[in-house]
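Take this structure, written in structure tokens, and hold onto it; I'll ask about it next.
Shown here: the complex without one of its protein chains, the others still in place.
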Amino acid sequence: MESNYGITVQGLLAAAVRMATPLLLAGLGGLFSAKSGIVSMFLEGFMLVGAFMGFLGSVLTGSAYLGILFAIAGGMLMGLIMAVLAVSGRANQTILGVGINIFALGITSYFQSVLFGSKRPTNVSVFYDIPIPGLSKIPYIGAIFNNSLFVYAAFLLVPVVWYVLYRTPAGLAIRAVGENPDSVATLGGNVIKIRYCCLLIAGALAGLGGASLTIGQTGQFMENISSGRGYIALAAMIFGRFSPIGVLIGSLLFGFADGLQLRMQTAGTAIPYQLLSMMPYVVTILALVVFVKKSMAPAAMGRPYTKQK
Amino acid sequence: MMKPVINKNNVTKHSHNKGRIQAISSFLAILMALLLSGLTISITGVNPFAAIRVLFSGAFGSSYAFSETLLRTTPILIASIGLAISFRCNLTSVGAEGQMIIGAIAATFTGLKISLASPVLEILVCIIAGFLGGALFGAIPGYLKAKLGTSEIIVTIMLNYIAIDLLSYLLDGPMREGGSFYPQSALLDQSVWLPKIIAGTRLHAGFIIAIVFDIIYFFLMFRTPLGFKIRAVGFNSKAAEYAGVNVGRSILTAMMLSGGLAGIAGAIEIFGVHHRLLNGFTAGVGFDALAVALLGKLNPVGVFLASLFFAALKVGSNTMQHVMQVPTSIVYVIQGLLILFVFTDTLIKDKLLYFEKRLKTKQSGE
Partner (left out) sequence: MFKAVGELNLRRFFIQRMIMGLLMENEETTSANQPLVEMRAITKTFQNVIANNCVDLSVNRGEIHALLGENGAGKSTLMNVLYGLYAPDSGEIYLNGEKIIMKSPADAIAKGIGMIHQEFMLIPTLSVIENIILCMKSDNALKLDLQKAAKRLVDLSSRFGLDIDPWAKVSQLSVGEQQRVEILKALYRGTNILIMDEPTAVLTPKEVDDLFNVLKEIVKEGNSVIFISHKLGEVLNISDRITVLRNGKKITTVSSKDVSREQLAKMMVGREVFLQYDRPAVSVGKPVLKMSDVCCNNDRGLVALSNISLEVREGEIVGIAGVDGNGQMELAEVIHGLRKVTSGRIEINSVDTTNCSSKFAIEVGLSHIPENRQIRGLVLDFSVAENIALINCEKPPFTKNGIYFDPQNAVRVAEKLKNQYEIKCSNVNSPVKQLSGGNQQKVVLAREIYRQPKLLIAAQPTRGLDIGATEYVQKLLIEKRSENMGILLISSDLDEILAISDRILVIYEGKIMGEAIPGKTSVVDIGLLMAGSKVSEESRGKE
């Protein structure tokens, strides 16, 4: 599974990048919905569904690439459900998110037991590491350029997401909806449509993030494989002040913590492994406490939008 | 043009709706959840009606089954009362699971160490220890929220994972039963075991304690100034502040009460059922409590009924797994769906109003 670099700077950087990827993908997805004013509590559930669907797709079709399509479709379906309940239903977005997460846990575990409980599929098609010629030979950071397509895609998406949000008319409308949807409505914008679209994008990206955990790595799905990563992605987004760069930095930070604790476990230290595996969660709390002084959340986030008529 | 934005959370808003509408929406939510779960089950080739029948017989079919259901109700009820308190303060705490664990650790540690003359006193002290453990753990997100506005959702979720890891560590080492192969604590002395209230079953006095706490919850929320302040802060913390209420203190108190109750739930699970500390003893009760608090609309009676329902689901789903090979994860599916549907009452009300209006304009138009 993971090449044994030992605890070296090289190894830690490589691990940070790899562990950050699912967080980054989910965080970027969450950014779209958050910027449009929807609380992105559902990332954990979206990731789980994406992880399972990616795995399922790869098993069924034998191709990891088609698995990605399954993951994206599954994520978008979840996004649609959230949109119907949160945007059209105007229910409490935070609790809906928690509900979606519990539902996703249940449904993925359920189908995992039913379909693969008795016999685990082997030799599931996954994404292998693809070294980038030249760059992967650079000392110290070369290992970063020897990763799967998921990793490259995640990092390349950062400038893309930035451009879409800050340099296109659609992105401007999205940012406006998150601050003051009534303003956008009076100018003729369709708040409902914008939020639906953002949730579909969030579903696609978060689903992709989940898939990176299965067909991007081991080719196996385990119950609750995301283990709270969706919440950590949410924390990365808050910590990153709801900007693409911030999400990147946050994801790298938490990915680093995760990578560090795993390396320490495999390298064998005196510290009990449970205390090590606590680390990413402790780091998340500390990051929120130390760095988030004032909320930079979009002003209208969490408030259900009612059309005036 | 006034745009009053006070409580973004329409959970607490429900408490002033007519009780009937609330009950109807909860029933509808249960119906929809069961329907869709049934659909899921039938996709995998199992007869959903048969499955549901097995579920209910597993939960209520015999007096022993019923006692098991009441047994399962106990921790869920106590933990969900705790969550209801935090929800009423507009705090979305998901931390019952972790607080239960810390409470259980504190209570078990105390139980193994102390030795008092009266067993009743011993149990009381241990339960108080459980309360304190959970309360302190709940004070962390409470304090961070009150002082810094940190998201209590994320903090409580992170603390859940931390608590699970902590328990595992303690049972591996410091609290491990001497010479045992299993990660578990030493067995508690029989004198501190919670007495059984129905012979031949596992049902213990914790159930009575849970009911008592439900009644206390009502009094606390609606007959004490503390409860009044917590509710005021939950609805509109700004107006409460202007009225002289110490908002930060209310938030901290609500979270500590919430954590403390979850801690008691954890302690009671150990002292009544397992009699020693084990990994995974919570069995997802923390998440059950979340769904129960919402389904029960934070209402003392509602929460009791919802706890009963969920306990039945848990107990019955075990039977369902044995008999029909339906995986127990179906319970999470039902839970999740319940949470998703429980808020549809605004949607339903709107649709009803819309149809009423259409009818009226049709009648007056012609």
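Which chain is which? They are A and B, in the order written, and residues in each are numbered from 1.
Simple rule for what comes next: contacts are C-beta pairs under 8 Å (C-beta built on N, C-alpha and C of every residue); 3 or more make two chains touch, one makes a residue touch a chain.
Here the structure is a predicted model, which is why all the values come from computation and not from measurement.
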Touching the absent chain when the full complex is considered, from A:Asn180, A:Gln220 or A:Gln265: A:Asn180
Missing-chain contact, candidates A:Ile138, A:Ala170, A:Ile245 or A:Ile271, resolves to A:Ala170
For subunit A, enumerate the residues touching the unshown chain of the complex. 167-173, 175-176, 179-180, 182-189, 299, 308-309
Interface residues of subunit B (partner: the chain not displayed): 1-7, 12-13, 15-16, 222-225, 227-229, 231-232, 235-236, 238-246
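Keep this in mind: only the chains that are shown with their structure count from here on.
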Approximately how many whole Å separate the CA-defined centres of subunit A and subunit B? 28
Contact residues on subunit A for subunit B in the complex? 41, 81, 85, 88-92, 94-96, 98-107, 109-111, 113-114, 117, 182, 223, 227-228, 231, 234-235, 238, 272, 274-275, 277-278, 281-282, 284-285, 288-289, 292-293, 295, 302-304
Contacting residues of subunit B [partner subunit A, same complex]: 3, 5, 8-11, 40, 44, 92, 94, 144, 148-151, 153-155, 157-159, 161-162, 165-166, 168-169, 172-173, 287, 290-291, 294, 327, 329-340, 343-344, 346-347
